[in-house]
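A single protein chain has been removed from this complex, and every other one stays in its place.
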Amino acid sequence: MTKQNTKSRKWTPAELMVTAAAREIADGEVVFVGMRLPLLGFLLAKSTHAPDAVGVYELGIVRDTLAPEPILTMGDLPNLYRAQWLADTADAMALLQQGSVDISFIGGAQVDRFGNLNTSYIGGVENITTRLPGSGGACDLACLAKRHIIIMSHEKRRFVPRVDYITSPGYGDGGNWRQQVGLPRGGPSTVITTLGILRFDSDSREMALSSVHPGITADMVAENTGWPLHISADLSQTPEPSDEELVMLRRFDPQGYWTGRKS
Amino acid sequence: MTKQNTKSRKWTPAELMVTAAAREIADGEVVFVGMRLPLLGFLLAKSTHAPDAVGVYELGIVRDTLAPEPILTMGDLPNLYRAQWLADTADAMALLQQGSVDISFIGGAQVDRFGNLNTSYIGGVENITTRLPGSGGACDLACLAKRHIIIMSHEKRRFVPRVDYITSPGYGDGGNWRQQVGLPRGGPSTVITTLGILRFDSDSREMALSSVHPGITADMVAENTGWPLHISADLSQTPEPSDEELVMLRRFDPQGYWTGRKS
Amino acid sequence: MSTSKLLTLSEAVSRFVPDGSSLTMGLSLESLIPFAAAHEIIRQRKRNLTLIGPISDILFDQIIGAGCVRNVRAAWVGNVITGSCYNFRRAIETRTLEMEDHSNLTVAMALRAGAMGVPFMPARTALGSDLFKTNANLKIINCPFSGDRLTAVAAINPDVAIVHVQRADEYGNAHVWGNLGVTRDACLASRSIIITAEEIVSPDIISRDPNRVITPGFRVSAVVHRPWGGHPSPVPGYYNRDHQAFIDYRNESKTVEGFADWQKRWVSGTESHQDYIKLLGENRIAELALKQHMMTEPVDYGY
Partner (left out) sequence: MSTSKLLTLSEAVSRFVPDGSSLTMGLSLESLIPFAAAHEIIRQRKRNLTLIGPISDILFDQIIGAGCVRNVRAAWVGNVITGSCYNFRRAIETRTLEMEDHSNLTVAMALRAGAMGVPFMPARTALGSDLFKTNANLKIINCPFSGDRLTAVAAINPDVAIVHVQRADEYGNAHVWGNLGVTRDACLASRSIIITAEEIVSPDIISRDPNRVITPGFRVSAVVHRPWGGHPSPVPGYYNRDHQAFIDYRNESKTVEGFADWQKRWVSGTESHQDYIKLLGENRIAELALKQHMMTEPVDYGY
């Protein structure tokens, strides 16, 4: 994306990503809401096209209304105010494990072509170069939600042929690997990156580029991907955030902490 | 026990049994409190020699004070009033299973020489003659408390060589049977009956008559037992309830519902 | 979640309790037992039900006596203050009822496994007991770490949980207090949830105290306003246990004919809660009312 293009736009790359994430949520769905951008994506969906979406948070929170004030993280007190349910982490995880959660979102430091995510050890366990924070609930979401969305910065060092460590399983080696290892359902459905949106082939389970963000070409995406990237035959352009979506987003993140308007 | 003796006494047989049960509780112990007579036994102990005993109830209750009014059963509202903790059955069972419960009490329809209890099927599963209510928490108490006390009416048809169905395990076939089947601890320590008190040999795990109630002889007990009963070498007489204990008991069961003053 | 789930008791049972379904009830054990809902099940002559629960005081016995039940999966079926229950005894002794014997811990773990979405839970209870003879959903396993001998309890996922609560809003958000028994796990384990409530209150009251909510409202199917819907069991904050009703039931249900008379009086003629309250009578209602009140200290959920 050129500087010129960016300046002329009304939205930041993070806002585009959050908007794309929000649009993955259908009305009435049960969403397991994670930290950071996914949290904003849920709030955006709920305030626009998915007012009846229900949020489940690993802290032991279920909410069906928006928090009354902007929040930076799910543990902020406005997110507890008039929650539908405050309970145990095991209860939130029960909803997830029993199959009551439709969709969740996970970020990652490394992803591979089958959507496996590493947020633990760069370099692998034997040769650790960078230690990352670890799974948190990410492994659980990747294993147990009906589908999950991956949100990533699109860089060659992050889009690798094979992750150094599988923190959160995608489709493993592809095909029916998930069934073979015993996972009861799910898998990544979409990867939203700083450059485009990728989806998974229903047989091979390898990801392919589905849309590019405004100003981005398929070649630019392929260059920033660490394996020969499949491009979808009906490659499209990612729709821009609408004015309504931007208004809402700025209400939820007035300081631009997550959407980068200030930083 | 002759009618004459009974009439001259200040206490009913049930009151003697409850008093004996209460005396099994040491101060500061954690008691898993069951229905009926055991409930009274706990209240009596707590109001006399064991003020710091803590009661755990399978409904999901922990109490360290007496209920403010007489109760007929543990679910009565005075038993919830100022409880130390109101929670889930799984939480009460957690305390039991982890080994935090010192003592509990179980009634039964049939008991055998090794303290196995049947409260399910008289006649056994293949040839049911009487269906009883079943385990409730009794099986769990018999398996998981550090020790448990059995409270029974002493009749030949109830004291059988081998119970028709083991609802609540005692010492199985005797010896180290409990370890063999995988039980983590415990076993019956005492059997309090309408005629006397029996305790278990530390090797064979067979019960032997330890004391007889006032007016009862060892022969009378043996006659009402369905196997050749061992009599302890130092057989004693069960101490009678003290005046203080009777005052307390009548406060807890003013109608004599459990202690039979009216019935 | 803007659609009201408020139904009449008749509608709720008719819609969510088909013949052949499995029900879990009596989840707080001795309190908050959904007697009104059970009586509606009897009125609607449901058949081939499976009843699931730890103990239910006399509730299971009533549904069994009415001929609605094929199968019971429970730890104890009796009358808490009098002992055996007669319809249950008759049905087992005449081999017209299937029984899966549990302990309170195994049924709690079966429902917890159902809630957690795992096919079993391990326990240290029942080892050496004969529960294994009359419950095929218990198996011996060895711990993969310690080698310890354990009881594996298979998950139970009931079709319906019926829960009597103190207060609920019309969207299925309900406050319950007192001992909770297996309520939380049983609700999470069940495919649908029917709530009967002493009071229907505004969502404002419920949402001001989300820790008191028993299960997330989005999973609740129906909400029914039913004052005295837990009688004769106690309902914390509302009324005491009606001991005499349990003693009377013991006496009245000793014979098949006696139970038929009981059913006619207490079930057939009490479709509305007004009828039920009238049958109870003013004196009894006054007797069961709370004499001592004790209100909680508020807590602040502000920001």
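Chains here go by letter, A, B and C, matching the order in which they are written, and residues are numbered from 1 within each.
We adopt the following convention: contacts are C-beta pairs under 8 Å (C-beta built on N, C-alpha and C of every residue); 3 or more make two chains touch, one makes a residue touch a chain.
Every value quoted in this text rests on a predicted model; they were computed, and no experiment measured them.
Considering the complete complex, the chain that is not shown touches A, B, C. Summary of contacts with the chain left out: across A:Gly28, A:Gly75, A:Pro161 or A:Pro254, the touching residue is A:Gly75.
Screening B:Leu59, B:Leu72 or B:Leu95 against the full complex identifies B:Leu95 as the residue touching the chain left out. The omitted chain makes contact with subunit B at the following residues, 30, 52, 54, 62, 64, 68-69, 76-78, 80-87, 90-91, 93-100, 144, 184. In the full complex, subunit A makes contact with the omitted chain through residues 35-36, 57-61, 68, 72-77, 80-82, 86-90, 93, 96-97, 120-121, 125, 128-140, 142-144, 165-169, 172, 177-178, 181-184, 257. Those residues of subunit C that touch the chain absent from the view are 116-124, 137, 139, 141, 143-146, 148, 150, 152, 154, 166, 175, 177-178, 180, 205, 208-209, 211-212, 236-237, 240, 290-303.
Everything below uses one rule, namely that only the chains that are shown with their structure count from here on.
Connectivity of the assembly in the absence of subunit C: the other chains, held in place, form the touching groups A | B. Comparing the CA-atom centres of all chains against that of subunit C, the greatest distance is found for A.
As a whole-number value, the distance joining the C-alpha centres of subunit A and subunit B reads 58 Å. Residue positions of subunit C touching 2 or more other chains: 184.
Multi-chain contact residues, meaning those touching two or more other chains, do not occur anywhere in subunit A.
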